[in-house]
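I have a structure I would like to understand better, so I am pasting it below and will then ask my questions one at a time.
With one protein chain removed, the remaining protein chains of the complex are shown where they sit.
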Amino acid sequence: MTRRVRLALFGVAACGLAALLLWSITGLPKFGDYHGAYGKILNKRAPQERQTSNVVAAVVFDYRGFDTMGEELILFAAVMGVAMLLREPREEEAPVPEDPVRSDALRAFGVSFAGATLVLGLWIVAHGYVTPGGGFQGGVVLAAAFLLVWLAGSYRAYRGLARAPFVELAEGSGAGGYVVIGLCALLIGDAFLHNLLPYGVAGKLSSGGSIPLLNWASGLEVTAAFVLLFNEFLSERAVLIDPTRRPS
Amino acid sequence: MDVLVPLPVAIPLLTAAALTAFGYWCGRRLDDLIAIVATAATLVISLLLVFRSNDHDLVYWFGGWKPSNGVALGISFTVDPGGAAVATLVATLALAALVFSWRYFDEVGTLFPVLMLVFVGAMCGFALAGDLFNLFVWFELMSVVAYALTGYGVEHAGPLEGAINFAVTNSVGSFCILFGIGFLYARTGALNLAQIGEALAGRHADGLVIVAFTLLVGGFMTKAGAVPFHFWLSDAYAVAPVPVCILLAGVMSDLGLHAIARIYWTGFSGTLTAGDIRPVLIGFGLVTAIMGGFMCFLQRDLKRMLAFATISNIGAVLVGIALLTRSGLASSIVYLNTNGLLRGAAFVAVGILVRRFKSGDELDLRGRGRRAPIAGVVFAAAGLGLALLPPFGPFLANALVVDSADTLGYGWVPPVLALAAVLSAGTILRAAARIFGGLGEAKDPLFSHEPEESQEEPTDTRRVSQPLLWIPAAALALVGLGLVFVPELAGHALRNAGRLVDRSAHARELLHGVPPPPAPAPSYSPSAAAYAYGVASTLGALAFAAFGLYRRRLPIVLRRAAARVADRPVAGLKALHSGVVGDYVAWLTAGIAVLGGAVAVVVR
Amino acid sequence: MVPLQATITILVALGALAVALTSDLVRLVIVSSAYTLLLVVLFVVLQAPDVALSMLVVGTIGYPLVLFVAIRRDRADD
Partner (left out) sequence: MSYLPFVLAAWIFLVGIFGIVRSRHFIHLVVCLSLTQSSTYVLLLSIGYVKHGGAPIFKDVPLGTKAVDPVVQALTLTDIVVSVTVAALLLALAIQAKKHAKTMNPDELRPVRG
């Protein structure tokens, strides 16, 4: 199929699809007139039942916590997939990138900036169920703190911070921890992912029952996944497949 | 609530996470072994769930969030024997694949078993999900793993192209699904499939419902590989490593259809009547079955051949579902399970050939397969099973379709299905005869290009012990053929289908916890007409295999006439499968538009 | 529908078109980052601060990085 034919086919098809989509849009409730029961009920129930002021977090980590487990595993699997796809053949010795930054002042600035980012990330994770934020968003920020060390500091210092086996341990623990919390409820006779802890008082960091646990597990998982992802992309060598790992 | 229900998902996923966390400290071999044990445990639990859900569906609410006043607050798994059987199929095929791939992927450390385990968990979750968005999450998870595994052979253009085409088309398909979910959520305020069904039931189907149905079905057809959403499938399955193909072709494609059946019956059957939708879906199914069979005939690359055979089978399963009757649904359950096992067995046989002879090319392997007799027997047995040979599973499934189609006045459907079986199974038998019997000619200009040289090889062939190769092949073939001897298999399938078809009873059980009274399994025996179709298609497949082998010995007049009729369509069909992702996405868009237009016309 | 919502809606629509039509890769990164920021604003307007924060961290950290590395790989071998 030539480009021209392809675009012609798409043009006709897209007109049909556009007509379908517009047709269905006329059946939607008007913008702002939504009356679905699910969200309304949760908005009413979650702050009382779960002592979480952020209902979105309650949905993510409690009412629909099982979805989040799946999403977390998507993240996990995608990063594992990247590691597999970007592996180097073992014979090829990838060169270690040189340290591009020469100015000590810049380094000091970068490292302190990384520290600030780290604190910000922790804060976003920690307050996820009180105010906007949570493990997913905060995890990305935490990974960015590591990235800043790479950008501003030396590659070697970064490798020291983000040693592959430990990042893998963190990633596996984050993903596995979520499942384990679910299984713990099963062990004590409740449903999978049933709440384990007392709820506390809404607005406090100790509120929300199991939500903080799951939140931190996700935060760990997302941080580790993004650090691994950045590792793979920046060094473009197989950090995960260490030839020393097994006698070959 | 049954404590076993979350385990088919939790066990493989937790094991995958643990292998990643501690992989550095645990030795090689151990991780393969752990993966195999975890998959075996998943298999046992899924099988237990088949039996436990025999009398009534097992409804499981995650987090203990039971519905209040008919509004689902949390996420449910709805386990019926059909869904549990699919989960069992997933675990069975994965077990065979992991045994077969012992020491196969040493190069990537723990990554391969980890990804396979996640794949298993995702597919089990998909098979059991009762919540539309949850279904979508598992869909995404299994897709992501499948893209990565397909692209395993990164040093060659084929796997990269296959994986990219796979990823892009399926992602677009998944966005269509998410759009459909959004539309349904706007209308019903629900994500639970049964609750959506309750909200839609009895209302007139307007544009929103029709388009939501179209987008969901179109998206899942992309995963299943129904024409014209199928182009990515042959590119991907032809290049993925054999152990991955076992899962992709054996069950992942069928899962898309499993989802379509569930979504129609639980969600839409109260508003879109079967009589309206039936012709549209049957049309898509038949075109898929014939097109897949025809393209199958043109292949010499065995993996690509089996990929098109998968497409042809998918068409047949889709027709079973598309009849929108209890028998049709029962047929699809039987078909999906037995065909999946047989296709998996055929892929293992191809894997044995690739490992032994470093080639997956029918012409190149001519006669050389005599030195791998077990692979030959498995391959031929799979071919005969897929050719609807009585009394095996595919025949039984087809028999259910034959009877149901006759009563609906669709008596012309079974002959077309039999033709599709002749085309695809005949081609598999042709390859079996040429490779393992040395029959036929050594060249055929009609065939597509020969496979790339990128056939993946194990790190060291000598270290692989032979039983690890042929035991999975033989086991899958035996289970696939032997499944039909389960007492009252068709009766159980019919009873299970009957529970899914009764939408309001199903919703009452799910949302209000009122289980329907257990119904006895009806007894079923295939009619004489069904036997006639079975015998005819088996003989037809054998004749077609002979035709494929000795086509060039036909009288020259006949061949010229055939060339005049067939050459241009053949060239056109080959050209359509261009391998360019832009083309595929354009076809996908066209497919959605046609599907939506057709549904709109029949409903209005 | 208030004017603010209408304005940001139209801006996002134009941004999407710009992303699809930009072929130059470096410009693409800039255009798609701008598009992401427009989405962040839209999500805030739609009263979804959590989602906006998600989009913000992803649009400023995740996407630019992987895109830049991919572009460098693309340029490296030419």
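Going in written order, the chains are labelled A, B and C, and every chain counts its residues from 1.
As a working rule, a contact is a pair of C-beta atoms (placed from the backbone, for glycine too) under 8 Å apart; a residue touches a chain by one contact, two chains touch by 3 or more.
All of these numbers come straight from a predicted model, not from anything done at the bench.
Taking the complete complex into account, the chain left out of view touches A, B, C. Within the full complex, the residue among B:36, B:164 or B:287 touching the omitted chain is B:164. On the side of chain C, touch with the chain left out of the figure occurs at residues 1, 5-6, 9, 12-13, 16-17, 19-23, 25, 28, 32, 35, 39, 42-43, 46-51, 54-55, 57-58, 62-63, 66-67, 69-71, 73-74, 77. Taking the whole complex into account, chain B touches the unshown chain at residues 133, 140, 144, 147-148, 151, 154-158, 160-161, 163-164, 167-168, 171-172, 175, 178-179, 182, 185-186, 191, 235, 298, 448-449, 452, 574-575, 577-582, 585-586, 589. Although one chain is not displayed, chain A still touches it through residues 3, 6-7, 10, 14, 17-18, 21-22, 25-26, 28, 30-34, 36, 38-40, 42-44, 46-48, 53-56, 58-60, 64, 67-68, 71-72, 74-75, 78-79, 81-82, 85-86, 130-132, 134, 136-137, 139-140, 202-203, 222, 225-226, 229, 232-233, 236.
Keep this in mind: only the chains that are shown with their structure count from here on.
Once the centre of each chain is set as its mean CA position, chain A and chain C turn out to be 19 Å apart. Mean C-alpha positions place chain B and chain C at a centre distance of 37 Å. Between the CA-based centres of chain A and chain B the separation comes to 31 Å, rounded to the whole angstrom.
Interface residues of chain A facing chain B in the complex, by the touch rule stated above, are 1, 3, 6-7, 9-10, 12-17, 20-21, 23-29, 34-39, 41-42, 45, 62-67, 69-71, 73-74, 76-78, 80-85, 87, 89-90, 164-165, 168-169, 171-173, 175-177, 179-180, 182-183, 185-186, 190-195, 240-242, 245-246, 248.
Residues 31-32, 54, 56-57, 124, 132-134, 136-137, 140-141, 143-144, 147, 226, 229-230, 233-234, 236 of chain A are the ones touching chain C in the complex. Residues of chain B touching chain A in their complex: 1, 3, 5-6, 10, 13-14, 16-25, 27-28, 60-65, 68, 71-75, 106-109, 111-112, 114-115, 118, 121-122, 125, 133-134, 137-138, 140-141, 144-145, 147-149, 151-152, 154-155, 179, 183, 185-191, 206-212, 214, 575-576, 578, 580, 582-583, 585-587, 589-590, 592-594, 596-597, 600.
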